[in-house]
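Missing here is one protein chain; the remaining ones are kept as they sit in the complex.
Let's turn to chain A:
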Amino acid sequence: MSLFDHSISELHKKLHSKEISVTDLVNESYKRIAQVEDKVQAFLTLDEENARAKAKELDEKVGKADEYGLLFGLPIGVKDNIVTRGLRTTCASKILANFDPIYDATVVQKLQTAETVTIGKLNMDEFAMGSSNENSGFKPTKNPWNIEYVPGGSSGGSAASVAAGEVLFSLGSDTGGSIRQPAAYCGVVGLKPTYGRVSRFGLVAFASSLDQIGPITRTVADNAYLLQAIAGVDKMDGTSAPVDVPDYLSALTGDVKGLRIAVPKEYLGEGVGEEARQSVLAALKVLEGMGATWEEVSLPHSKYALATYYLLSSSEASANLARFDGVRYGVRSDNASSLIELYKQTRSEGFGDEVKRRIMLGTFALSSGYYDAYYKKAQQVRTLIKNDFENVFEKYDVIIGPTAPSTAFKIGEKIDDPLTMYANDILTIPVNLAGVPGISVPCGFGTNGLPLGLQIIGKHFDESTVYRVAHAFEQATNYHKQKPVL
């Protein structure tokens, strides 16, 4: 048994009673990494020396005082698009292969205040563009349940490292499903908070109006602990919301009596596989058995979400990624004699195909003569999609559906066809466009033995209800207790 089979609150008690030390926990991480990292390939950078020093330092503190926070001493992994001072941050892109940040993201500062121990930086699709981790500029992360399959993406390293027991928990980021989809594929719990709930300061921007940082954990309670530590308004991020952060733990009552669940027919229809559909219907039965009620509803503009998302996110990306030009930071091409050539060569050598494709799509959609037809049109459809959610939430507490249309797919299966790859995200993308919170919790397994995820979507800033439902479902089922064999 691994120490990471315990929950945060159990580990907290064990540390408190000195049954275990922070050093034991950090040892557990690196021991497991030594055992399985060859297969899983979840990490881009390990920070072993500093982590061990930090563990020592924290262990001395335990001896002096027994008043410390719940996350004290716990080993965490951080997605490699979140900047960490002095610890290489690459966004899994060759263009940032040597980038050594000179400040910490707000979430990283908050982790330091909570006194977690950073184990290393986690692999992802380059600049968070992708659904499989195959777009990493360095190596593909594998699914711990079967290493011939993708872990999902873009936070594939974040989900795989938790599922494989390399860290207790991790941070990911979600622009169109990048926390929830890999969480579903790897059989762990992943939350995309409400847009504005968590500061984006120090998150390397992909699509600024959609990006959110969120926790990936083994259980819903652990997820709530981690969100509690990173949520809140931040003066460094003008789009972080001045909304009070409630006590998420008090939401975990196990009580869903009278809860009104909406199930969009579009989430169980065309493009969604039978296994995913059945697992959701079974989950609804479980919740019904606990006193919740559900009804079928419609989010009529769902089918337009994918096109809307790709136009908007690529447009924002084309502007955000203009900063990578080989001048102030990152890898500069040696094959340039003029400034324009320096930009072009640096960017062509440094970016992978998917990133180039999206930069060009965005540049085109924003260019003169096409702006109204593509970008503005997409922004208007975004309003319709957002209205769909608001209408449903007038009568219901949560929306439930699958996280992804199927279990994970095989490595290489979809890489040559961008549109098929994008279709993986049809159930997660609308949530980002509407800005509402969504979680994925394990809800079954496919015949191929790979996990399935249940997506629970809440109202703006109502992560508490999302957690309450996810926790009640988790406590009534055993899916989260199953672990991959590596």
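Convention: contacts are C-beta pairs under 8 Å (C-beta built on N, C-alpha and C of every residue); 3 or more make two chains touch, one makes a residue touch a chain; residues count from 1.
Here is the rule we go by: contacts and distances are computed from a predicted model.
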item	value
Which of "Aspartyl/glutamyl-tRNA(Asn/Gln) amidotransferase subunit C", "Carbohydrate ABC transporter membrane protein 1 (CUT1 family)", "Cell division protein FtsX" or "Stage 0 sporulation protein A homolog" matches, in UniProt, the chain that is not displayed	"Aspartyl/glutamyl-tRNA(Asn/Gln) amidotransferase subunit C"
Among A:A51, A:A241, A:L299 or A:V398, residue touching the chain not depicted	A:A241
Hidden-chain contact residue, picked from the options A:T308, A:S406 or A:Q455	A:T308
Contact footprint on chain A, counting only the chain that is left out	98-100, 102-103, 195-196, 208-209, 235, 238-239, 241-242, 301, 303-304, 306-308, 310-311, 318, 322, 325-332, 336-345, 347-348, 351, 356-357, 359-361, 363-364, 367, 374, 376-384, 386, 418-419, 434-435, 460
